[in-house]
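A single protein chain has been removed from this complex, and every other one stays in its place.
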Amino acid sequence: MYVAVKGGEAAIANAHRLLADRRRGDRAIRAIGIDQIESQLSLAVDRVMAEASLYDPSLAALAIKQSRGDMIEAIFLLRAYRTTLPRFGYSEPVDTGAMRIERRVSATYKDLPGGQLLGPTFDYTHRLLDPALQTDEAVETPLTRTPSPENTSRVTDILNGEGLIEPDSSMEDEHEPGDITRTPLDFPMTRDTRLQALARGDEGFLLALAYSTQRGYARTHPFAGEIRIGMVEVEMDLPELGFSVPLGEVRLTECQSVNQFKGSATQPPQFTRGYGLVFGQSERKAMAMSLVDRALRAEEFGEDIVAPAQDEEFVIAHSDNVQATGFVEHLKLPHYVDFQAELDLVRRMRAEQGLAPANTQSEQKEAAE
Amino acid sequence: MSGLATYNFAYLDEQTKRMIRRAILKAIAIPGYQVPFASREMPMPYGWGTGGVQVTAAILGPSDVLKVIDQGADDTTNAVSIRAFFQKVANVEVTTRTKEATIIQTRHRIPEEKLTEGQVLVYQVPIPEPLRFLEPRETETRKMHALSEYGLMHVKLYEDIARNGHIATTYAYPVKVEGRYVMDPSPTPKFDNPKMHMSEALQLFGAGREKRIYALPPFTDVVSLDFDDHPFTVQSFEKPCALCGAEGVYLDEVVLDDRGGRMFVCSDTDYCEDRRAQGFLGDQGVPLKEAAE
């Protein structure tokens, strides 16, 4: 006798209970605090904020804890929360030239106004596991200098002074900034929406694409013009007041790549650029983004589109890790109705070719029983 | 962030619902046309019904009665999960009975019971573009739809026949709507295609990840693509449902043991139970009361 499987509801409830148990782990060990994640795993927090497009370190830390450290799951949690938030308005463009700089390096100049500032970087550390971190040993307070009251000009502004690099790109005056979370994507995209999509794109995917351009799949001859990390003030224009008011500060990583360009019929030989801007401290992502941005501008510069990194539909349609993980993983949902249809077809086609089913006999026997 | 208490009725905020309703109205006005909409991030993964859930959330009212099925069954895990979601965020009445439901959200099946006026069937759609696997580029497929350039679709069917002697598409079988747009019916088995034609119910299709909504208003002409001399046919099963004895319904194959023993039962669990409650029995069925014990 056969009784159809039931009890999905109970199974789901039990699975979630087990998940909560595994998340907590050994009860003899102290539970990790949101504040600990926020302050000690801050680069994880930054990545979650960047790819969720929501600047809120505490919520990002909560999401990391809830997802057991699964980053894409944490990004997903924060995005699902973000989507429910009302829009009060749009901030003014931030001025990264006025950034309170924590790190700033340029590969194109030995020294430059404002100086090279290494900041908190893994660069030049020797990747040797540090046994001291197993215990809570005292850590020296860092040295600081008094920040210069003047703005640190951006390398692209220095190059621009000579007219050697294309100017900051601009949109027409009446151009409303796009919002890819409020308007469906439409190919071909404008650069503002494309940069938005890249800014929330998967770090690993963009990294691989950027890498591919360096290995010859659409070479863009990049130099790391400048990478800067620091705090930037966000302002919002209030029509009632007639001026913009500061809302607070966010930490940003900006990368501008400087790329060779031989010139075209309409443009003189000059350097062009790729742009990367990411919430928090994430140099890898910002650099990868700037390389991919430059590669995606191929059409603008009349370059041949020959590689995946230059193909806007390909890159943008597949850069969102929440979408990607959902669709890849949805294959584990039941598909037995469609599979049944395919089974039936394969059996029928085999029968038409005169292939007998392997277990005909046992089946007939059972039927006879 | 103080939990679900702060979420709006049916989860989505009213602005978002209005945006989705506008897309739905446009979709109904142009049957079979894929309307782009600003799909939201939902609290379930993409590919797991976010499109259907958004459509349902946008049309759901407090007096609605909701049924959710996956593979035709109410008790598959994803159906259970989506049903629980709406119970939680909208507190609506839910049912497993097709007749009682005002909104039915489905993945991969159309109920066997004929749908009637006033009911809405909401499909979860993974890839809304019927031309996608022939032409991967959105910019090109949009043009093909705009110009009704559907020759390529028949090239695929031609190839099927040339190679296999018959059309080898068994699910997500493309249809032409009102003689104009070619539409993907979502991955329902082609067995269900005829049910879409001239249906009394409103049929809405939501694709969350791909950000498209399309629709079949009631009494819409829906024709499965074919050749005159190789007409569209649906699957037929040799035996009736082993549990309720129903014929002319879609059956799931259940493997009983590892010696090749198997049986075929209704994929639509509500339909099967209903028949058994009425006293119909298949050759391996037991009356409903006994089974429940």
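The chains carry the letters A and B, assigned in the order they are written, with residues numbered from 1 in each.
Assume contacts are C-beta pairs under 8 Å (C-beta built on N, C-alpha and C of every residue); 3 or more make two chains touch, one makes a residue touch a chain.
Simple rule for what comes next: contacts and distances are computed from a predicted model.
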Chain not displayed: protein name in its UniProt record ("Dihydroorotase", "ABC transporter permease", "TerD domain-containing protein" or "Putative phosphonate transport system ATP-binding protein"): "Putative phosphonate transport system ATP-binding protein"
Which residue of B:97, B:230 or B:262 touches the chain not shown here: B:230
Touch criterion as defined above, residue of B:13, B:93 or B:149 at the omitted chain: B:149
Chain not shown, touching residues in chain B: 143, 146-147, 149-152, 154-155, 158-159, 161-163, 226-230
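Methods note: only the chains that are shown with their structure count from here on.
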Distance from chain B to chain A - Cα centre to Cα centre, in angstrom: 33
Chain A residues within the chain B interface of the complex: 1-9, 11-12, 59, 62, 76, 79-84, 86, 181-188, 313, 317, 322-323, 325-330, 333-338, 340-345, 349, 352, 359, 362-363, 366
Chain A-touching residues of chain B, taken from the complex the two chains share: 1, 7-8, 11-13, 15, 36-43, 45-48, 50, 70-73, 75-81, 84, 107-109, 126, 137-139, 164-165, 168, 170-172, 187-191, 209, 211, 235, 242-243, 250-254, 256, 259-261, 263, 265, 267, 269, 272, 284, 286, 291
